[in-house]
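Entry: chain A
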Amino acid sequence: MIKLFDKFRRLLFRENVKKEELKLEKSLSKNIALFKKVFEDDESIIFREFESKGENEIKFCIIFADEMVNKEIINENIIKPIIECKVDESIFEFGLLDYLMNKVIISGEVKRVKDIDELIGSILYGATILLVNDLEEVLVIDTKGWEVRSVSEPLSESVVRGPREGFTESIKINLSLIRRRVRSNKLKFQFKEIGLRTKTRVCVCYIEDLANEKIVKEVFARLEKIEIDGVLETGYIEELIRDSPFSPFNTIGYTERPDVVAAKLLEGRIAILCDGTPFVSTLPYLFIEYFQASEDYYNNYIFATINRSIRIIGFFLSTSVPAIYVALTTYHQEMIPTPLLLSISAAREGVPLPTVIEAMIMLFTFEIIREAGVRLPAAIGQAVSIVGALVLGQAAVAARLISAPMVIVTALTGISSFLTPQMIETLILIRFILLALSSFLGLYGYIFGIIGIFIHLMSLRSFGVPYMLNVSPINKQDVKDTAIRAPWWYMYYRPKLIADRNSVRKADANRRGRR
Partner candidate 1 sequence: MDKEVISDKQGVSLVAMFIIGTYTILVSGLQAKKDLWLADILAIIIAVPLLWTFIRLHQKFYGKNLFDILEICFGKVIGKFMIILYVLFSFIFGSLLLREFGEFYVIVAAPETPMIVPMVFISFLSIWILKEGIEVMARWGEFFLPILIVLMVFIIFLLLGDMDIKNILPILYDGPKPVLQGALDSLTHPFSQTMVFTMILPKLKRKSSYRKVYFLGLIIGGVIVFAISTTNILVSGVTMVSRMYFPTYITVTRVNIGDFLKSVEILVAFIYLLGGFIKLNVCMLATCIGTSKIFNCNDYRFIVTPILFMLVNLSCLMFNSSIEFFDWIFNVWIYVARLFQIVLPVIIFIVASLKVRNTRAENCCEE
Partner candidate 2 sequence: MAVLIVILIYSLAGFIEIFPMIKKKQKKRLILYSIFFIISFLISILLSIGIEIPSPAVFIKKIVVLLKK
């Protein structure tokens, strides 16, 4: 059985089939022919043959991928020195490659490689390989150079006060952004290549004496197990290593801002960067982090507390308002104060649909608008938003299809869902569940839904850390960074379970406080 599977697998990857036959030979022309066969039909791979000056004409050949290299480096640092250097008899054979590595080639990274797969991989990632006649070993020289987007303000997370740098698609630039902010030698970067065909470079980043060792080990173990064709974004990795795959709540967070990542690293969390995307994953991710924005820490703490409370209230509004509105108007009319009740019923007069259906249609329409807004090209944007506002707002109400309070409810729901941008998809799901439940059983159904959601939340764990850590209002230590944001001089302990080794945040531990 295993043999069959193996054969099948080899058929799938043609390179593997050839692997048994591929080996470097001494003859330069044979090697060149070998590589030409490997890169058959790929016209962007360039083969450049040249010879050195001097009596013993040694033949060289460099192979590189045209779009992945910085041609200047190749010209100046590889071809030029080799062509111009004078090779003596004494350095021949044995020491030739060493001589080239140490005295001729000008480059930051040079390696000697024999393995064909590694050579192919490095050509495809921007290195140049140097073949020498009569030698079986090959030099791999790093000559990366391609176009990247420059560092600009992140589009998905903007702040009023705070740095405006955002990550880009190049993993090297991202690493530099993080390194600039945390200049400690305990900051560790560990690289992995994930994805059988894309061989995407993924970097796991953590501060050694702050992060929980067990979690770090667990992360690596899970990354090892990933078997997938390609990884294009950290989202792929997130889904493959997260704890509860079926939960609507994220147990791994993401961000586009380096200062957020640096702050999370300082709390003992672990970051995962992926080449090709500006979004960086952070784990473990707790419920309370939905409501934390980096700006909270740059602004005045009272203002930050107010904002944070607004976000938490926004969470409740966004999930509950349609459900409660439906429940109140359908089952518990006596709970609404009389004048309000009169105006609502006046507005609802003539509307053919029951409140529940109205609510569902409006929420669904809002989702359509939101999703369309993301996909639209900028040119059409204006027209569509006008149409949306007019149609939904004015025309539907005037035609008595939808009642005006329902439009208000939908607007409130939708806008408050943007207070916590990471949570939007979760909120949609919860909203509909609560709406359905409260349409069956009124407010009691809503309460059942709340109980059920909290049961689920309480049972979630993010890499072993309980999801709802710090949410209970009883623990004084935890409240300081959750519902309110205590001033910096008051927060001297890191969150308990995440950074178990280094719980005192600041250097002056002589301020009052044992735990």
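How were these candidates chosen? In short, all candidates are chains of the complex that A comes from, given by their letters.
The definition used in the following text is that a contact is a pair of C-beta atoms (placed from the backbone, for glycine too) under 8 Å apart; a residue touches a chain by one contact, two chains touch by 3 or more; residues count from 1.
Everything numeric in this text was worked out from a predicted model, so none of it was measured.
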Identity of the candidate that touches chain A (this complex; choices 1 or 2): 1
Residues of chain A that touch candidate 1 when the two form their complex: 331-332, 334-335, 337-338, 441-445, 447-448, 451-452, 454-455, 458-459, 466, 468, 471-475
